[in-house]
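All protein chains but one are shown in place.
Chain IDs A, B, C, D, E and F follow the sequence of writing; residue 1 opens each chain.
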Amino acid sequence: MLGSGIIKGLAVTAKNFVGSYYDPARMTTVEYPEQPTVLPENYRNFPFLVSENATDPMGTLRCVACQICEKECPPQCIIIEKSKDKKPDANGKMQLYPAVFGIDTSVCMSCQICVEVCPFDAIKMDKVFEIAATDRFLDLYLNREQLAKPNTYYHQIHPEEAAEVDGRLTADRKAAEEKAKATAAAKAAAPVAAPKPADSAVAPKPASPAVKPQDEPRRLVSPKPGEGGSPLGEGGPAKSS
Amino acid sequence: MTTALILIAILLLGSAAAAMLRRNLIHSALLLIASWAGVAAFYLWAGAEFVAFAQVLIYVGAISMVVLFAVLLTRQNPVAELPAEPASRMRALTGITVAVCTAAILSAAILSSKFTPAADTAPQTSVKQIGLELMHRHGTALLIVGVILTVALLGATILAATDAKEKPEDRP
Amino acid sequence: MEMSDPAVTPAPFPAAGNITDAEREELRRHGILLTSLEELYNWGRSNSIWPLQFGLACCAIEMIAAATARFDIARFGAEIFRPSPRQADLMIVSGTVTKKMAPQVVRLWNQMPEPKYCIAMGACAISGGPFKQGYNVLKGIDRFIPVDIYIPGCPPRPEALLHGLIQLQAQIKGEKLTGPDAARHTRPEEPSEFPVPEYGAHDLEPPHNPDVWSPPAALDKP
Amino acid sequence: MSTSQVSGFNTQVSAPGPFGGPAGPTVRAVHDQFHGDLLEVSMGPQHPSTHGVFRMVVTLDGEQIVKLKPVFGYLHRNHEKIAENTSYLGSMPYTDRLDYLCSMSTNWAYALAVEKLDGQPVPDRAQYLRIIMAELTRLLNHSCLVGFLFNDLGTSFTPLLYAFREREKILDLFESLSGSRMMCNYQRFGGCRVDPSPEWLEAARRLAENYPRFLDEYEAMLTGNEIMLARTQGIGRLNSTHAINAGLTGPVLRASGVDYDVRKIDGYGVYPRFDFRVPLGAHGDTYDRYMMRILEMRESVKILSQAFRDLPAGPIMDPKAKLRGFRPKAGEAYGRIESPKGELGFYLISDGSPNPYRYRVRPPSLINLTLLEEMCLGHTVADAVVILGSIDIVLGEVDR
Amino acid sequence: MTPLHLCLLISTGLFCIGLAGALARSNTILVLLGIELMLNAANLNFIAFWRFGPPSPPANGMIFVLFSIAVAAAEAAVGLALIIAVYRHQNNIRLQDATRLKG
Amino acid sequence: MSGRHPLLWTSRSQHPPLHFTFTHSTPTLLETAEQIRDRLVTRFPAAQIVLVPNPGPAAEHSLLLDATHAPDIARFLRDDPVLRLDYCSNVTGVDWPDKDITGITKTSVPDPAGGPPKIVEQKTVRRQPGCLEAVYHLYSMALKHGPVILRLCTANRIDAVTLPSLTPVWRACDFQEREIFDLYGIVFEHHPDLRRLLMWDEFKDHPMRKDYVEPDDYEWEPTAHGAVLERAKAHLTPATTAIKEGPKP
Partner (left out) sequence: MSPASDSYLERAPLELRDWLVQFLPEPLQWLAHHLITVVAVLAVFGTFFAFTTIAERKLLARLQNRLGPNRSGLPWIKGLKLWGLTQPFADAVKTLTKEDIVPATADKWLHFLAPVIVVAFSLMTFAVLPFGRNMIPVELNAALLYFFAAGAATELAIFMAGWSSRNKYSLLAAMRALAQLISYELPLILSVVPIVLVAGTLSTKAIVLTQGYWTSGFLPHWFVFTPWGLAGFLIFIVAALAESNRSPFDLPEAESELIAGHLTEYSGFKYALFFMAEYFGLTALSALGVTLFLGGWQAPCVFLEFIPSYLWFMLKLIGMIVFFIWVRGTLLRLRIDQLTRLAWKFLVPLALLNVGNAAFWVLSAHWAGPLQLVRWAVSFAVIVIPFVIMGRSLTAGFAPRTYRYAS
């Protein structure tokens, strides 16, 4: 009969109306700012750099500025500049470190490819998503200092993954140590060669002072349209074809 | 009492005259609706409540819709009427002359005639009374009107609904 | 009008000692009246942000998701997505703005009545995002219209949009009606409509609006 | 290149005055033919029912459509050009953004094409996982599509919100597995990225088990509704010959009664091991297209339950598969899958370098629109919106 | 001057405006509307006499007006239908052009 | 003709089919590409039909048709009862720019001294003119097989860029050919409605061509490197230097 379908539909919505008062499967609204969002462990938003030590993040970055992630990043939102000097890493091996490491979160597509390709477990995905901002450059471009977060933080946000990574890293470290011991033994056996002090240096040195001057507040330089100096502001309909 | 009447008359005549003068057909139609509403106001003033509401219901609610529909369906140019040609200017002049003459003659006749003074209050007529009157004394007329309406509407439908394309506007 | 903020001492008066108590009282009342009006006005606007029903790409789906049962943007009174820009307060540029679409976006922005706000949602709307290398992709909607809030992410979670909305609400609540830091829409010299770019033979003409957008040359060391 | 020829084809209809004043030549021609007053309405690119930034230039006689020209390109993000300048792996996250409702199946299509290009085998467990993801995606896409369709039909968002309520449950699964709600970036050449935990599989199994209950309620709400029947039955009819010739695929094609499902034809992945049926329509109208989705969802649930039952143990990634520095052999390949919207294909030409020489997406959404005008002619604006909704397009894929 | 005189004068005015419109305008719809105005003028008279005129059977004036309104509605419907038919035929609604009965 | 096709320039065709395990199957073609080619050659003796082999593991070989006969051949393929290729799945445009081919001819020059003949390598650089190509993937819905791949090549990339449209044969080509016209600039003759599909009508370039240069709407990017940085350098005045390190959080 005409209207039976309509009544059936009304019954369904009525059921949902009533259900929304007692049935949690129906009432799924999360009162967002008050009720914190529960993010799954695998959640990824933007990358961050893992540093071993919370007190000296810059000195203990795992990143060795190999620039693989910079090359592999599909939208090319990572910039790395290698340092001129070397620092010992957690294994005590002398490594380069990033003098500049920047991620433009206004471009990043959270694809996690940088994490996947990183051979050093130095870059991981963060879970922070409440980063709405009012300035595109000042707030959304993250530099080394903003990106560096300690390993403990990593453990906090991705416990299982971090444990697995740590296990792997300690295994590597052990292997490296044994290897070093072996070589040392070999070297000791060998008549020449005194052990280098760097090999036994376990404690990482504090950050190189060379980096410091760059860590100063940056400032946006806007071109002044009136002064005919910089052509940058105009951009202009430059036709290249 | 008379002041109200004069106000109503100004609304009624003014909007009717404006309607007839406007170039834009939609404006004309809307002004005419105002004029019909003025007529209804006159009825209300005269104490013919029922007729006033019927006037609004039928004129403002139905006829005006049909008129607007007709205007929209027959729109052609943004300018509703082409610039006046000599012939149509002639027509206009004739029309206005005839109307003015008629107005003069009728006004003269009205002003010269004498009527018995009216009762102070409006004749009390309830809706029920009207209904009974309609059904009894004017039953035949009612029937005839009904038949006319039906035939007219059927005719209108047939006229407007040519090539099998039925349009809802043809059934007021 | 300078007394909009009661915390600020009225400047045009020569000295505080010259005003009588009655006058001071009067001034205070004015200030309170104005601030409470301001507060009422901002309260109304911040609690009734009707977004334009306007989605561009992937982020639009997350925008819809923000309006659905789980996240329910309605809690903030912002679920009335108006399809007509005439009734909208907020334009959420959700997704990639292509050069072909950019003139329409600017036109829609122009059609919105003041006070109006713009949220650039997602990487594409902010800077062209992952697609910024594309020949048909506009590198950020802020090249043509002013943006109030940027929400990075690709796409941002619905919660991130809500977070952006809360920030916008806070921004509206802090707006002043008068004075030097008055809200944009109260200043007549600020444009409400922006020139619509035209389709050119190779690119949009102009490729950006220099009045709205002047990219920094670099982040410079002092 | 003769650019003058390009402009010669510029038959863009000029915008008429509010009352169909000076319109373009085509409109005039139609005017003479139909002898009525025509109104040209441009629906989109910002329109509530064009499912994104799609635009239809519609010529109306009263409310009836006498001409409809789709206009594309408002979301042309140069996906193909970018992919030709990116590594094979780098294009994977971009495929997420093609059909942004079904990133999992788009991922698969691309992975399939690359695997075909390189001769890369895939472990069994990964194949099963791919099927699970693809069918979950189908559930998600179809239920959302039906919601959007009802929205176009004029409900006040209710069915859409119910669909999104279920979608959130699937998205939660995707998120906990791949890390992202929509842009999963889950498939890799030679397998999948993450192995789901037993709890995840249990949750997914439970979801698939409960899905028919949701579908029943969903159908009870509006499938039998008289208004729904009157609005969709007999609207936008499409016969099978035209549909085949126009290259339509997916539920739109099957609604016209053509038995063509790439899952059955190609038997890609491990689909031949699954027992499922392909529903076919008889009328090719909007209602059939709607019902195809509903019935396919029920079949998807069946596939899912079989997949959860038979999911083998083992690696999820071919150990020889390369992540970095991947250079497939020179050659070309066309890989296609049955995405929820139809046949989604990737055509790749490799010259042996790390970037594809040519990267082409065969977008089902775009090609399914080929017959939009024919389907809409003679119907009203309200129907055009519904017909468009029933085709199921996603602009990311249409314009790429 | 009694109210009746005034009413009748108003009615005359309305009638003549309608007459002028019907005669002077070349748009068919306006001509029809002019005629409607004239009918309304007649109705005004009915009510005026019913209210202020010599005693008559109760409600007579009102009933006449009701009939008149009904007829006017019929007239409008037919007239506008005719206009639409004419428009379909000759693609405009100018009175001068509608001179032939045969197509 | 055969030597002209870009896929035949290099020695790709010498690869034998590879052995590998493939977990996904493809629908089998009722006839191999060679068989189809042979049948077409007998049916259309005037037509030039070249088998373009696919050296990759997919081994989907294609048929290169000449432009004049292409519509007839296409119609034949569609209606042929053995093939019934009623469904054109995919139409792709490909740009093959001009390329310098370095050929090495080895000639053994007999050593006048009577030793073993000396092998002299002679390098020849041949400028191979490029072309624009349209690739059609055909399937049969009736017989459920496929794909048969057709290729059509334009004479060059500059002025002779017309190809016959196959839209009259398969409606499915409609939008795809328009897209190729838009992005590659191939003009399809007898296409019912050849307009730009994705870019706006006023647009003049063909952006998917390999030599397309984007308009330089440069803006400062914090993470400029590679090509972007090169482009940025043109805009940076010597006075300004981009420095990527900012304030501490």
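Convention: contacts are C-beta pairs under 8 Å (C-beta built on N, C-alpha and C of every residue); 3 or more make two chains touch, one makes a residue touch a chain.
Since the structure is predicted, the reported quantities are computational estimates derived from the model, not experimental observations.
Undergrad: If you put the missing chain back into the full complex, which of the shown chains would it touch?
TA: Among the chains that are shown, those touched by the missing chain are A, B, C, D.
Undergrad: Where the complex has a chain not shown, which of D:75, D:111, D:161 or D:244 is the residue touching it?
TA: From the options D:75, D:111, D:161 or D:244, the contact with the absent chain belongs to D:161.
Undergrad: Which one touches the absent chain: D:63, D:202, D:216 or D:310?
TA: D:63
Undergrad: For the chain that's not shown, point to the residue among D:152, D:266, D:338 or D:397 touching it.
TA: D:152
Undergrad: Consider the whole complex, including the chain that is not shown, and state which of B:8, B:30 or B:156 touches that chain.
TA: Considering all chains, including the one not shown, the answer is B:30.
Undergrad: Pick out the residues on chain D that sit against the missing chain.
TA: Touching the missing chain: residues 18, 39-41, 47-49, 60, 62-63, 150-158, 161-162, 165, 221-231, 233-234, 259, 261, 264, 277-283, 287-288, 291, 295, 380-383, 385.
Undergrad: So that we can see where the missing chain sits, which residues of chain C does it touch?
TA: The list for chain C reads 36, 39-48, 68-69, 72, 74-77, 79, 82-84, 86-87, 89, 111, 113-115, 185, 192.
Undergrad: Please give every residue of chain A in contact with the chain that is not shown.
TA: 1-3, 6, 9-10, 12-14, 16-17, 19-21, 26-29, 31
The working rule: only the chains that are shown with their structure count from here on.
Undergrad: Going by C-alpha centres, which chain would you call the most central?
TA: Going by the distance between chain centres and the overall C-alpha centre, it is D.
Undergrad: Need the CA-centroid distance for the pair chain A / chain F, whole Å please.
TA: 40
Undergrad: Please tell me the distance, in whole Å, between the geometric centres of chain B and chain D computed from their C-alpha atoms.
TA: The mean C-alpha positions of chain B and chain D differ by 58 Å.
Undergrad: Centre to centre, by mean C-alpha position, how many angstrom separate chain D and chain F?
TA: Inter-chain centre distance comes to 26 Å.
Undergrad: Which residues does chain F have that touch at least 2 chains other than itself?
TA: Each of 198-201, 204-205, 207, 212, 214-215, 217, 219-220, 222, 236-237, 240, 243-244, 246 in chain F touches at least two other chains.
Undergrad: By residue number and range, which residues of chain C touch two or more other chains?
TA: 69-70, 100, 130-131, 133, 135-136, 140, 154, 157, 200, 202-203, 207-208, 215-221
Undergrad: Touching residues of chain F toward chain A in the complex: what are they?
TA: Listed in rising order, the residues of chain F that touch chain A are 205, 212-226, 228, 235-237, 240, 243-249.
Undergrad: Along chain A, where are the residues that touch chain F in the complex?
TA: For chain A paired with chain F, touching residues are 70, 76-79, 81, 100, 102-104, 107, 137-138, 141, 143-146, 214-218, 221, 229-232, 235, 237-241.
Undergrad: Enumerate the contact residues on chain E facing chain B in the complex.
TA: 1-10, 12-27, 29-30, 33-34, 36-37, 40, 43-44, 47-48, 50-55, 57-63, 65-67, 69-78, 80-85, 87-88, 91-94, 96
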